[in-house]
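Encoded as structure tokens, here's the structure I'll be asking about.
The complex appears here minus one protein chain, its other protein chains still in place.
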């Protein structure tokens, strides 16, 4: 579906300088673009890259001009580019219907506009909303609820009773609603603490490949709307994550942690049990947050155990200079004493 | 299946104060409980939470009294609660039988009391024991053995020849018996070291979602009875884990490590090759244990490279104060010299 540069500028509410009738068929990086691909530059530093691109149309900061290019002006070119891509390249939705190899329990409710792929299993009383896509090998446990406009890539598991909002996208290998990891030791063995709670994922959440999210033990595991979770992340039982937060790959979030809205957690971070990350806080990659720790709103922390970033940097700078500090100490220990001797 | 408070007290061998005829239908947290839910409190601090709960029956420490509640006394309320939950809420086992979409090799032996779900694949000479449940999309490789009373959630892979004991529970996405990661570099490329060993999982082991366990290269990878492994854990070739140990999420255990009984390894810890964690030792979350390192029985270690916890704490406290130490050193360097000059 080709669109013109003028239509795109109108869609973005942006000013256009140049030819409003260029056909646009895709998006690309400046180096790989063909004439009909849209590209963007967000700083004059990259002007030469854009000018030497085959692309005819560029999203660029206001008043930036590029030789022989049509410019769509935006004060946030990368944001405008993301919006433009979603508009130029709407995802092709497969035709509605249930593949004959899928096994759908009689009491499941599948919307007539949903697309259920080959070898899917949908158990009793599960609900699949309008226009949702459930690809091959997905397992939708009993009483689960998949909202409207969701996309479950191949090989997603929803344990019984899991609930997804609308427009949720789950990548291949995601497991939602597994048993939490809780035991009580007694009489020489581990007794399983009951894992009978629930899990609820809000609207517009995206979850990366092979991520595992456990349902609550007695309570609820919950992810707020607009939050994005990367690949291979662990979310334990009873975790509460707010809205529009970002959890980068391989991070582990222990039981009963709460994360606020617009929180960012870097890759491979580890959050101890019951820790509390307030709105807008940032936990650096590979950081370790001790159990019960609170990270205040807007704070940036790093390291294990995590500290405010400034403090970490200062400590780390001295750690780097420790061999030198030790040498200075040794000099003091020998030097002044000698001088003392001299002066006596 | 409702049971009474009196029956529960008898099952637990516990004293009951109050009404022995309360019907109990589930378990819950104090805040979410309905009248027929069992709750527990393990300290007087939480007495008010229990008293304001809708629950009628509470497991509580001996001699603790709660207004208008029936009490089942236990010196370990959380343990008693876990046992009570297992007794009140036995898992509903699906009806025995093999789903018509499952593909079972003629020479496989599937117990008549086992339940084989849709789209399961069971290869030649595999054995599935009594009352075991194998859910959708599980792959049971040739010559594998699944004991009695096991539960394999959807999408579990057993490579050929894997052996599970009885009452083993494997969560969705678990891979048992993959090739170990071993190569020998020569002539400009990596030659695969033979990965032809075996893997054996003891009784009552539970393994979390998307965990990967490799079989031995020449020897055996083994997990002892009663050990519990969380989500997204890596267990390499030839690892030996004892009984009743706990391995928390995202931990990685390198080749040929041995872990004793009742070991606890926190989340995201990394164990180098051939390290040895003795009985009852604790490796803290995110710790790094160097290859060939031995952690003694009962020791608690933390950090990378890991040290005894006390030592780590002391070092870390000084790391925190490094900027201050450096300032004191600078003062010494300038101060006493001045005084020296004064005294000369």
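Labels A and B are assigned to the chains in the order they are written; within every chain, residues are numbered from 1.
The rule is simple: contacts are C-beta pairs under 8 Å (C-beta built on N, C-alpha and C of every residue); 3 or more make two chains touch, one makes a residue touch a chain.
Predicted model only: the values in this text are computed from it and were never measured.
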| item | value |
| --- | --- |
| Touch criterion as defined above, residue of B:212, B:263 or B:301 at the omitted chain | B:212 |
| Touching the absent chain when the full complex is considered, from A:4, A:109 or A:249 | A:249 |
| Residue among B:34, B:65 or B:192 that touches the chain left out of view | B:192 |
| Touching residue (missing chain; options A:26, A:47, A:61 or A:291) | A:26 |
| Interface residues of subunit A (partner: the chain not displayed) | 26-29, 32, 76, 78-79, 81-83, 85-86, 89, 99, 101, 117-119, 135-137, 153-155, 171-173, 204, 206, 208-210, 226, 228, 230-232, 244, 246, 248-250, 267-268, 285-286, 303, 316, 319-320, 322-323, 325-326, 329, 332-333, 336-337, 340, 343-344 |
| Chain not shown, touching residues in subunit B | 101, 103, 119, 121, 137, 139, 155, 157, 159, 173, 175, 178-179, 181, 183-186, 188-194, 196, 210, 212, 214, 218-219, 232, 234, 236, 250, 252, 254, 268, 270, 272, 288, 304-305, 307, 314-315, 318-319, 321-322, 325, 328-329, 332, 336, 339-340, 342-343 |
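The rule we apply is simple: only the chains that are shown with their structure count from here on.
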| item | value |
| --- | --- |
| Length of the line joining the C-alpha centres of subunit A and subunit B, rounded to whole Å | 26 |
